[in-house]
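The complex appears here minus one protein chain, its other protein chains still in place.
A and B label the chains in the order they appear, each numbered from 1.
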C-alpha cells in the first residue's frame, strides 16, 4: 500500500489490515512507526471533522503537520497541483492528505507526478472518501461483528455523496446487502445495490441505517425540502414503527438538524453512534498514515 | 475549576491559585501537568496577542494546538457550535479556547453540550475576557502588591469593553476602588463603580490608569474623534499635571496610537507596562490551561 485514493483499489486483506492496526492504536497495543514524518493537509474544501481528525491522528503518531492554506498558496498564483506536490516532496513532505471539489483529481495527479509522495484522499468531488468508509466499517464491525449478509440502508443525497460511493465499494466487498433510499433527484442508478421505494422499506429489518447529509453546496437546483423531510427525515415515531430496536443509526456529519433526522434522535441514545464514528475516525486514520509512511 | 467562562464564577481563592501558579511558571518552579493534551483555538474574531499568547502557553506546556480556521470549518456549512464542539471532543480535543462576537455564547453552549470538554473564554462580545483581567491583576500585583483600597481608573470605550467588565468583576472582589471615565457614548451605568466627570478627576491620585481601545469594529455610530482625543487622550502634559508620578499606565492593546495616548507615552518609560501585560499573559494562560487540563 503506497497511497489511499479509493476503496476500489484496496483488497479485502488490505482493508482488514487497516482495521486491525486501528484497533491496536485504539487499545494502545501499537506504537507509531512514522515518528518525525512530514505530512501536508491540502484542504481545498471546507472541513472540520476530517481535517482535525487527520491532524489529531498525525499528532498522536508524532508526525509534523503542515496546514496548507490554499488561498495563500502558489495554487492561487496558478500553479498546478502536480507542480506544487513535486515541490512539497523536494522540501521533505512525505504524504499529502487532499480534499478537493474535482472528482478523480488524486488519481490524475498521482499519475502526473514524478515522485514517491503518498497520496491520501480526504474526499474528491462526489467520487470517493475512503477513510470515511473505513471508519464506518470499523464502527459497524464493533457493533455487528461481520457485515456479511447484513442489511445496510443508505438514505438521502446519494447522488452527490462520495461517502455513499466509498461505502458501497467497501460493503460489497464484504458481502453486505446494501439498500438505497432516495428521492428521484438524489438517486444514483450506477451502483450495485437494491433500490427501495420508501423509508419504511429501507428501515424494515435494517441492521444499519446510514443517513447522508444534504450537501447544499453541491446542489444545482433547490430541492422540495418540506417534502424531503416528510418522506426521508427520521423521527422517533418512524423509527419505532419501521425499524428493528437495535438498528444502528449512522451519519457522516455534520447533520442538518431536523432535516435528515430529528434533534430528539440526534441528542438521544441512537445519536451516540454518530459521535462514535467521529471518535473511531482518529484510529483508522492513524492506521492509514502509519501503513503509508511508517516502517511496518 | 472545570471551565473559565467569566470572572464572576471564580472565587477569590481560585483567582489567587491561578496567579500563584502563573508566578511559578514565570520563575521556572512549576512544570506542566498536561503534556500531550489537545486544545483547539476557535477564534471567530481577529486576534494576535490573545491567540499567539494561548498558542505560546500551550507550546510551553507541551499541549498540541489546533488552529481552527473558522472560515473553512463546518461552522461555515451551518453546523452549530454545540455540534462542532461535541465532535471535537470525540476526536480527542480536551479544551476549546473560544473568541466570539456573541456575548454569553460560551455559557450557552456549555449548557447545551453533553461532554466534558473545558471551555476557555478568550473574549465573547462585550461580555467577558477573563484571562485579560487575570493578567492585568497579575501585572498590578507585581507593581502594587495588594490592590485593596487602591484607586484604579478605567478610561475610554467602557461600553463595548469585555476587558473593562471582567476587570470590574475581579477588582471589586479584591477591594479596589474603581473609577470610570468616559464620554456619554462610551458610558456603562450598569457597573458598581465610581463615575468621574473628567480625565483630571480620574487620574488624580490614581494608582492605575487603564486606557481602553476604541473598538471601531463594534461602534454603531462614528464618534467625535477630535473631541475624544482632546478630552480623554493621554499626553505627557496631562500626565505630569494630573497624575501621581508612579501611576501605572495600562492598556489591553492594540493601542490606537495618538488616540488613547500619545506615541511619546507609549514608546517611553510609562509604555513599558503595556508590553509587560503581553509578557505576563503567557504565564497566566499557562496556569489556566494547566489547572483545567492537567492533573494538579
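By definition in this document, a contact is a pair of C-beta atoms (placed from the backbone, for glycine too) under 8 Å apart; a residue touches a chain by one contact, two chains touch by 3 or more.
It should be emphasised that the depicted structure is a prediction, and the values quoted were computed from it without experimental measurement.
Chemist: Which one, B:107, B:187 or B:276, makes contact with the chain that was left out?
Modeler: Checking the options B:107, B:187 or B:276, the one contacting the hidden chain is B:276.
Chemist: Would you indicate which residue among A:3, A:33, A:46 or A:67 is in contact with the undisplayed chain?
Modeler: Answer from the full complex: A:67 touches the omitted chain.
Chemist: For the chain left off this view, which of B:16, B:144, B:219 or B:255 is in contact with it?
Modeler: B:255
Chemist: For the chain left off this view, which of A:92, A:149, A:175 or A:268 is in contact with it?
Modeler: Checking each option in A:92, A:149, A:175 or A:268, the one touching the absent chain turns out to be A:92.
Chemist: In the complete complex, which positions of subunit A touch the hidden chain?
Modeler: 38, 40, 64, 66-69, 72-80, 83-84, 86-88, 90-93, 114
Chemist: Using the document's contact rule, name the residues of subunit B that touch the chain not shown here.
Modeler: Interface with the chain not displayed, on the subunit B side: 43, 46-49, 52-53, 55-56, 59-60, 67, 216-217, 253-257, 267, 275-276, 278-279, 281-282.
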